[in-house]
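Pasting a structure here, questions to come.
A single protein chain has been removed from this complex, and every other one stays in its place.
Each chain gets a letter, A and B, in the order it is written, and its residues are counted from 1.
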Amino acid sequence: MTGQANIPVRVARIEQITPMIRRFTLERSDGGTLPGFSGGSHVVVTMRGEERTHHNPYSLMGSPDDKQRYQISVRRDDDGRGGSLFMHQKVAEGDTLEVSPPTNLFALNPLAERHILIAGGIGITPFMAQLHELRRAGADYQMHYAFRDQENAAFRDELEAACGDRLTAYDGSAGQFVQPAQLLGEQPLGTHVYVCGPKGMIEAVNEAAFELGWADSHVHWEEFAAPPVGKPFRVVLQKSGMEITVPGASSVLEALEDAGLQPNCLCRGGVCGECETAVVEGEIEHNDHFLPDDVKQSNSRMMICVSRARSERVVLDL
Amino acid sequence: MAAPMKIATPPIKSAESFRDDFTYSNSPQAIRRFPFPFHEDEYMYSVNIEPHNGGPVGSVYAPRFDIDEHYLSETEERRLVLEQDPGRCQVLPYMMEAQWDTLELLMESLAADYPQHFTLSKEGDRWTWENRPLGIRDSFVFGDPSTLPQEPFEYITRQVQGDFTLHGQRDNMLYMDGGMVTCQADWSLDFDLGMNWYEWHGPVPKAHQMGIFDRALKFLLNLQVERPVRRLNWTMTINPRMDTSPENYHKWGIDRSTVTPENAGEKAHLRVELQTLYRLPRSNAILFSIRCYLISMEELVTVPKWARRFPRVLRTLPDELAEYKGLIDYRPAVLEYLEQFDDGAETSPGTAPD
Partner (left out) sequence: MPIYEFPEDGIRSRPIYRPLQPDVAARFHLMVAEGAGAEALARLHDKLPDEASCSIHYLAGSDGPDGSDRLMQLDCQQTRIHFDDAQLADALRRELENASMGTRLYVAGGEGFIWRMAAVGASCGMSEEEVHVERCGSLARPAQCVHCKTRVEGVTTNIYECPGCGLHVTVRDHFSRRHGAYQSVRVDAEAPGELPPIEETYR
């Protein structure tokens, strides 16, 4: 999965959806069609800034049938590492970006008898594409969408048009909140629940499902970890003998790329498992959703896209 | 790297048989483009997956799906197998999206790679497909199965060489959710349908213990759209028989007892599968194409490098694998035939003929 050519895209349209969220419509800049995708897929957008290059994963939210354009939405994060700010402040219509081919780590289960979709805020984006699939398949589904207030209710009109009375909206400023235990109680066998939103919402849905005796394979969630900002540390690559410094605002992966290396990677959000790397020495602060807890505790492996060192120095089997 | 090989793709022959009188044979050009799978003189097991992004002009790796001189023979053989056993093509009901994905991928690839044989024209959802070698011209509505004579997966795979299987991906696992399997190396789609990755690979010896299937599964779970991969696999078959299914093993198994050093050149065949794997866009399923190539020992030894290398590989194949491939009993006869062509000289790197 290394060294794969990205797809060059032109920003055809930028829409300010809410004060915090912009939707970008991307078209292939060489004129061809884009790869098809399934609902729940994301692409990694490469943004070449003057100071640094950002690689951020964003869910595709347009119709999977449309090969002419991709649509992504970016929520501005003023405290983040700069990728979303770059998209909001530096990118204009007509600019070019690069995207990876789509990957789906949050797919609908086609065997489900019923689908319950729960979104919080910007977490609505993967569902926007999945709703196309569910409607085409004539599936039994419910869409539950929570937002802070009316001003931040992104895409609400589009959702109402698409889902009709299958949509339940929750306006937090009016005291409306998703009640996972209520939603998940008394659901027929074969129901699957999908949640994308703030960490607390994902945890609440998981807890309710567990309390109600749901099997894990019926509970799906997606939460890309943005690589957190931390203290700088040294990385020693055992095989090549290289030694590099990982700055506070870069991930190990990015630091290796800045040094001219091309480690395996795919989602850049600690989900897909592609960049799993053996740790020879050092203590790790794990930020991924991939490695099992016992492996995390053993400090024997790390996901270099999101995890950092707790020690001042780590030695990796690279 | 060796100099780029230029190979002529031989024209499509009229139909030959893979049963009864076995009239199948390879032209000299077909022999030169045979996907000989051995890089060295000793047997080595590996996953050997690489990107499927083309290859030397005229080679079997160049097109996405290889159409060669045996096109009419193999599609006719498939028709015969299905006539006797319709269960060789089955797809589980929730895979309809993957069926259309397969039809789209195959039609677009064939029309682009072989414009002289195939044409696809689209007006919105209204598609017209023309297959000149088979004399087919059909118009249908993409997404509406009632507008095709068979379900989309069966319709298109009846027109392409090689077996195809469909794999749904759920909870970090792949499942055998469908297939068109008429030229297989001794496995049953009907029996394996619905199995997970580990179950359907259950009968393969050694590789489980080596962790090969764990690594391959992890790799395939992250396979991306438009980034297909490929690998080669091989076994041996007595007589140029495409349908070495377990279903018909009671008919062809006996062939294995008929091999002698005198007839091995004609009877024994190296069977190579070019396996390519595609992530299907809308269904997120994986399409596995298993394209089978057969070459007799007589044909194989016309390439001196292969005549030296193949007996060396065959001799070093571990017994457990020789048993699994069903060739342990006739291996000595084949080796006796082949060894007269191995002068002991060194072989050049790579798999291509010198």
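Quick note on the criterion: a residue touches a chain if its C-beta (ideal position, glycine included) is under 8 Å from a C-beta of that chain, and two chains touch if they have at least 3 such contacts.
These numbers come from a predicted model, not from an experiment.
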Touch partners, limited to displayed chains, of the chain removed from view: A, B
Listed residues A:Ser38, A:Gln130 or A:Thr191, member touching the removed chain: A:Thr191
Identified contact with the non-displayed chain, of A:Leu111, A:Ala174 or A:Ala278: A:Leu111
Absent-chain contact - pick from B:Glu69, B:Asp163 or B:Glu247: B:Glu247
Touching residue (missing chain; options B:Glu16, B:Asp68, B:Asp192 or B:Asp243): B:Asp192
Touching residues on chain B - with respect to the absent chain: 87, 171, 173, 188, 190-196, 198-203, 208, 246-250, 252-254, 256-257, 329
Touching residues (missing chain, whole complex) on chain A: 111-113, 184-191, 210, 212-218
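Keep in mind that, in the parts below, only the chains that are shown with their structure count from here on.
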Euclidean distance of C-alpha centroids - chain A vs chain B, Å: 37
Chain B residues touching chain A - in the complex, by the definition given at the top: 94-95, 97, 101, 168-171, 218, 221-222, 224-227, 281-284
Chain A residues touching chain B - in the complex, by the definition given at the top: 1, 4, 35-38, 41, 64-65, 100-104, 107, 109-111, 133, 137, 217, 266, 272-274
